[in-house]
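Taking it in order: structure first as structure tokens, then the write-up.
Only one protein chain is missing from this complex, and each of the others stays in its spot.
By letter and in written order, the chains are A, B and C; residue numbering begins at 1 in each of them.
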Amino acid sequence: MSDLKKNYFDKITYRDALRLAMHDAMLEDKKIIIMGEDIAKYGGAYGATKDLLNLFGNERVIDTPISESAIVGAALGAAMSGLRPIAELMYVDFFGMSMDQIANQLAKIRYMFGGQISAPMVLRAQGGTGRSGGAQHSQSLESWIMHTPGLYLTMPAKPNDAYHLLRHALKIDNPTIFIEHKLLYNTSGFLDKNDPNFLFGKANVLREGKDISIISYSRMTNFAENAADQLNKENISVEVIDLRTLNPLDRETIIKSVKKTKRALVISESYYTSSVPSEITSIIFENCFKILKKPVIRYTAEDTPVPVAPNLEKNYIPTIEKIVEYSKKLCN
Amino acid sequence: MSDLKKNYFDKITYRDALRLAMHDAMLEDKKIIIMGEDIAKYGGAYGATKDLLNLFGNERVIDTPISESAIVGAALGAAMSGLRPIAELMYVDFFGMSMDQIANQLAKIRYMFGGQISAPMVLRAQGGTGRSGGAQHSQSLESWIMHTPGLYLTMPAKPNDAYHLLRHALKIDNPTIFIEHKLLYNTSGFLDKNDPNFLFGKANVLREGKDISIISYSRMTNFAENAADQLNKENISVEVIDLRTLNPLDRETIIKSVKKTKRALVISESYYTSSVPSEITSIIFENCFKILKKPVIRYTAEDTPVPVAPNLEKNYIPTIEKIVEYSKKLCN
Amino acid sequence: MSNTLLPALYNTMRRIRTFEERVSELFIKGESAGTMLHLSIGEELGPACVGTAMKNNDTFTTHHRGHGIFIARGGNPDKMLAEIAGKKDGYCKGKGGSMHIADMKLGHLGANAIVGGGIPTVVGAAMSYKYLKEERVSVAFFGDGAMQQGILYESMNMAALWKLPVVFCCINNQYGMGTKIEDAVGIKDFSKRAKSFGLNTLHINDLDVEDAYYKSKEIIESARKFQPGFIEVECYRFFGHARMDKSPYRKESEEKEKRKLDPISYAKSKLIKNNILNENEIDKIDNNIMNEMDNAMEFALKSPLNDEKEIFKDVYSKNDPMPVSVHEKIKKILSN
Partner (left out) sequence: MSNTLLPALYNTMRRIRTFEERVSELFIKGESAGTMLHLSIGEELGPACVGTAMKNNDTFTTHHRGHGIFIARGGNPDKMLAEIAGKKDGYCKGKGGSMHIADMKLGHLGANAIVGGGIPTVVGAAMSYKYLKEERVSVAFFGDGAMQQGILYESMNMAALWKLPVVFCCINNQYGMGTKIEDAVGIKDFSKRAKSFGLNTLHINDLDVEDAYYKSKEIIESARKFQPGFIEVECYRFFGHARMDKSPYRKESEEKEKRKLDPISYAKSKLIKNNILNENEIDKIDNNIMNEMDNAMEFALKSPLNDEKEIFKDVYSKNDPMPVSVHEKIKKILSN
């Protein structure tokens, strides 16, 4: 971490972008502490907090007991009392252990207490399939969070966004749930620390296109881009939208895009039913109803627990081939 | 409870229908036990288990410590070991305390263990606004559950359905989340113990109509009926659909109705975003896209925590007046 | 021993009781926001002794039965009653109600309607004080019911592990709703539990509030020196769980018997016996409190209702847009 002031073009990993964001934020703001299971000595189950203990000491980088409920609750208490904690849950699947503190406390204290106090904190977690983690270590539970008013929710796909979203979340007063993806840590991309285009709460139009809008977030964004490249070769022009934040949700960018392309495919790794993709599908229908050439399609993981067997897990979530296939069908 | 074999026409309360269902089921099946906070001596916070302790004894009607997580977990263990427990959470808001046991364990054990075992149990809880319970005692959290594959989910509006849904849930092998509404316990209606029309998983078309479909569940069903009556007087013919179960969801009845009426209003007391109403809205658009005369409207509670102040709470959820107003606008 | 301490403690306990009587009245008048009103009548000793032993900058969270604790910590009865009535002038603009009263200025980090829900908050607050080198203690108040919530033990362990300035204070009123403590726990000795996690412990089980004050003070001051503590105050819930509950699950004879164990009467007798105050002086205190609480009642009743827009405020920070109402959303869709 000696090259702090550098910009990274096409070479920083998602993991390092996160580390750097925490590092830069902690240098700037002494009120930021990090707490979570194995985030200090171990450096985080996926390495996203590596070296921070050495740099900032154990007063600010704190290994906790395996007590998810109290981790979130203590971070909340610290956030109410002058600090700006980053708490980490090792897997989003552990929302279950701490859902009361997340949804009944963190999300609601400002409101219940009539605006007297806020909880400026970031709760980082990591989700998704891809490592045969099974039903309890592979979920995508953003829908629970998006269904909980009071919580900001971000799910970056790219290192540059990971950096800026985390930096921004560490400056605002709203509690933010920050969900990473276990298969993104090793991916890499550019980082522009002074990115003039970054705007919190704004979706990113990664490819402009005119035939179909593919809307997604987190790892599925990369699938969408890959599919778009293939479709381009077949003369289908795809607009790829990376939502980046789910709350706030950039409805305008979605609607504007679909008003142009008149076709939409929503991709997500979450369960199908009663979900973020249901929400986005509804929004598009509601607002583009008259001009849509085809029904909106939401392509998600299956409405079953996540299987361990790698051959099953692979087809349990959207595949690039099928994204291509469904896009073509929509453009027929 | 002396008049067990009677049928109740237009006079049983929702509360008593539930009590009777548990009573009848427990008489039939010795493997059924009930456990929860204050369900025995106290008879349940809303009286739904009154007298059952006296009738069935404290081996089968069990007051528990205030340990929601262990209540669900212990019920699950009992369900895996030969019993058929009914566990009660006093408020759906306490899903937060027990979400790991509900969503990571109860919902998934059959799948994770390759179909070796099931958890035949019912988890009763109670939700909704109307008693100034505030942000932590008034939520409608069915969307979290509907987003969790492996759990059946029922939300009866009527005493007759409360009875039959609970009886059925106590016969099947799937874990069922059974959500009541705090303002329904005192409402009354008929009970036909041999109802030939009852079918688990089937929505109930309460009013047939041709101009618009109003789709809802739980307490909002009564709002919909009330609105339909008013609309009828103004010559708008409303089809009122009570979903009764959200999983399984009776997509066919919804789609068939909207294909006929070509207009749909979805009513729910849950938050708006990423929700059961988003799901139903999506389904209608997806399947009726071409023939819809107007966009589907979902009318829900606000995307904010529930306020305590009675004047705020009242308008925080859908009102009958507004259901009427929006229906008219859709029928314009 | 000072001659002002017991009068002060008596005053606090009496204020709590009189306040709670007004809450009850508010309910009977049909002016309370809902019926989930949990009174601390009979339980005044704990709030008074621990609340008084805390210092000015110390902070706390409470459970759903938290009015008394906040009164003891300086809560303003006007704003409290207005909150309980769901009115605009309430501590939380009427949006929180009885179970969510809070006042950051007085260190009240919030009442909580989730049994156990406010406990880890004090762990975090104490982490903050330790890190910022502020000499403050944070105290979690909760009922015996919360002794059965896992989060308490997670919090105790953290407090002991990190040597935090925290005190866990259990107001054991013998019941969780209609369930007697004996039917909720395997072993009633809560101090033993707390000790096994590494906390200093104190078990208060008599009616002498003055004595309880000195003992509590020790625990709190040890906590300030980073030895976290646990206080159990045994008492009896004189009335039903909430305003609707007539306690059919316990015998009237039990209630009668137990209501004799009244910390306020005890303090009054002691004041008189020790010649600190006489009957007249005490009556005067009581009357002043009556007046104070009458005024609070008037304030609450007169306070205006909230504007409808209040629904959408305080979900996100002031710098961020408020949630768009469902009606706005529908309007927009219909106008498409």
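In this text, contacts are C-beta pairs under 8 Å (C-beta built on N, C-alpha and C of every residue); 3 or more make two chains touch, one makes a residue touch a chain.
These figures come from a predicted structure and were not determined experimentally.
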Query raised in the report: Where does the absent chain touch, in terms of which shown chains it meets?
Result: A, B, C
**Report entry** Option touching the unshown chain, where B:79, B:157 or B:238 are the choices
**Finding:** B:79
Query raised in the report: Looking at B:18, B:34, B:92 or B:109, which residue reaches the missing chain?
Result: B:109
Report summary line: In the whole complex, of B:55, B:172, B:199 or B:320, the residue touching the missing chain would be B:172
Query - Residue ranges of chain C at the interface with the undisplayed chain - result: 148-154, 156-157, 159-161, 183-187, 189, 192-193, 195-198
Requested in this report: Determine and list the chain B residues touching the chain excluded from the picture.
Outcome: 33, 59-60, 64-65, 67, 69-70, 72-83, 85, 100-101, 104-105, 109-118, 149-150, 152, 172-174, 248, 286-287, 289-290
Report task. Would you write out the residues of chain A that touch the absent chain, in ascending order? Result -> 37-38, 41-42, 45, 63, 65-67, 69-70, 93-94, 96-97, 131-137, 272, 294-295, 297, 299-305, 307-312, 315-316, 322, 326, 329-330
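The rule we apply is simple: only the chains that are shown with their structure count from here on.
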Report task. Let me have the rounded angstrom distance from the C-alpha centre of chain B over to the C-alpha centre of chain C, please. Result -> 34
Report summary line: Chain-centre distance (mean CA atoms) for chain A and chain B, in whole Å, is 32
Report summary line: Listed in rising order, chain B residues that touch 2 or more other chains are 93-94, 96-97, 134-136, 295, 302-305, 307
Query raised in the report: When you check chain C against every other chain, which residues touch at least two of them?
Result: 93-96, 100, 112, 114, 117, 150, 315, 323, 333, 336
